[in-house]
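First the structure, then my questions, so here it is.
A single protein chain has been removed from this complex, and every other one stays in its place.
Letters A and B name the chains as they come in the text, with residue numbers starting at 1 for each one.
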Amino acid sequence: MENSHNVSHNLVSVHNLSFYHGQRKIFDNISMNFERGKITAIMGPSGTGKTTLLKLIGGQLVPSNGKVIVDGQNVQQLTRTQLYELRKKMGMLFQSGALLTDLNVYDNVAFPLREHTHLPESMIRTLVLMKLQAIGLRGARNLMPNELSGGMARRVALARAIALDPLMIMYDEPFTGQDPISLGVLLHLIKALNTTLGLTSIIVSHDVHETSAIADYIYVISDGKVVDQGTPQDIKHSDSDWVQQFMNGDADGPVHFHYPAPDYVDDLLSYSTH
Amino acid sequence: MQHTHTQDTLVGLFVAAGIVGLFFLAMHVSNLGSFVDNDDGYVVTARFQNSGGLKIKSPVSMAGVKIGQISDISLDKNHRSIVKMKIKSEYNNLPSDTSASIFTAGLLGEQYVNLEPGGMDDFLKDKSEIDITQSAIILEQALGQFLFKKSADDAHK
Partner (left out) sequence: MLQLFQHLGHQTLSSFRKLGRGSYFLVNTLRGFPNILIRPRLLVNQMYSVGVLSFLIITISGLFVGMVLSLQGYYTLSDFGAEASLGVMVATALVRELGPVVTALLFAGRAGSALTAEVGLMKATEQLSGMEMMAVDPIQRIIAPRYLAGIISMPILAILFSSIGVLGGHLVGVGMLNVDDGAYWAQMQSKLDFRDDIINGMIKSLVFGCVVTWIALFEGYDAIPTSEGVSRATTRTVVNSAFAILGLDFILTAMMFGD
């Protein structure tokens, strides 16, 4: 407790971060904080680089400007070994699940344990079964990834992400393409893991309702900037038209239904003038 | 687990097949097989005015039978070619006045050393030297001499 730096209020913080993909600006001087033990969501339309942000936090990408602090460490200044050490404390759930297709469910969950620990096989078995029990797929341990439904694959990936008991989990679009039942299961799991294991969760999503239901704090980003932030309640009553359109899913608003085009009537008539 | 056991076996068989293949190539296809029993041969030397296109490992034969091979070719201080031949030990009854000549197999074939047995009662031993030698016939020289002689003859007429 004496080292206030290490046990700061925020597990992850992003300071004045800019990131360019070639000439294209993805993030323009954004700052965010992710509180310990809370579920923080990052929302925004597709193609705003939400996944990129997770990769920046995980140190897979290097920002053009600014810095990312995770658990008191500046991610970009770490050596390779230190970065890999830090990543053991981070779990990440990829959109596709990213399960290793040549291993079955059991071996997938055991994978990080076998790679990073020298535990005896009996202990690994206990741990794996515990994690599988937590996600409700203990009975599916012998299935191969191609025999799983999308929702099941994501749950197995979740079990794998928590195998090393990380401090935090990053969810990349966890709700996309799920049927209502899988969706319910995932929402329940994310919430439950957060409270029972005291995990810090970062969710990247554009699914407004599901995310608002479980998030403690929301950042809304668009065009590389944070356009609004606050609790789900705050966001719902945001005074920004854009945020209102995004949260309510209106067809027209600040973001127009039509892609920029010449005047409709002119366009229709222009053929004869050629 | 059964699955990986079969895999292990197959990988093992695969590597073993590779080793067997290499052994086959070495012993049955290439000259390594003859190298092995070559170690117990003996070396005789011969000096030639010109050893022509003779190379290390060129055959040494007697009466058309290969009895050894060239192991070394170098130059002595009188600018003659010293050729060392390794003869298989089973042919230990070559008379000491055996003569050596460099022949060509066919008109354009590779060159080899032919040994012609003499009549002495004692035999060549390790490090013996063959005294009677006949150099390689260099085709260009022979042709040149022939043409030169012919034109000289023509001039006389």
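One rule holds for everything that comes next: a contact is a pair of C-beta atoms (placed from the backbone, for glycine too) under 8 Å apart; a residue touches a chain by one contact, two chains touch by 3 or more.
Remember, it's a predicted structure, so these values are computed and weren't measured experimentally.
Novice: Among A:20, A:111 or A:242, which residue is in touch with the absent chain?
Specialist: A:111
Novice: Tell me which of A:98, A:119 or A:214 is the one touching the absent chain.
Specialist: If we include the chain that is not displayed, A:98 is the one touching it.
Novice: Applying the definition given at the start, please give the residues of subunit B touching the unseen chain.
Specialist: Residues 4, 7-8, 10-11, 13-15, 17-18, 21-22, 24-26, 28-35, 57, 59, 66 of subunit B touch the chain absent from view.
Novice: Please identify, in ascending order, the residues of subunit A that touch the omitted chain?
Specialist: Subunit A touches the chain not shown through residues 55, 58, 60, 84-85, 87-88, 90-92, 94-96, 98-101, 111-112, 115-116, 157, 160, 164.
Note that in this section only the chains that are shown with their structure count from here on.
Novice: Roughly how far is subunit A from subunit B, centre to centre by C-alpha average, rounded to an integer in Å?
Specialist: Roughly 76 Å, centre to centre.
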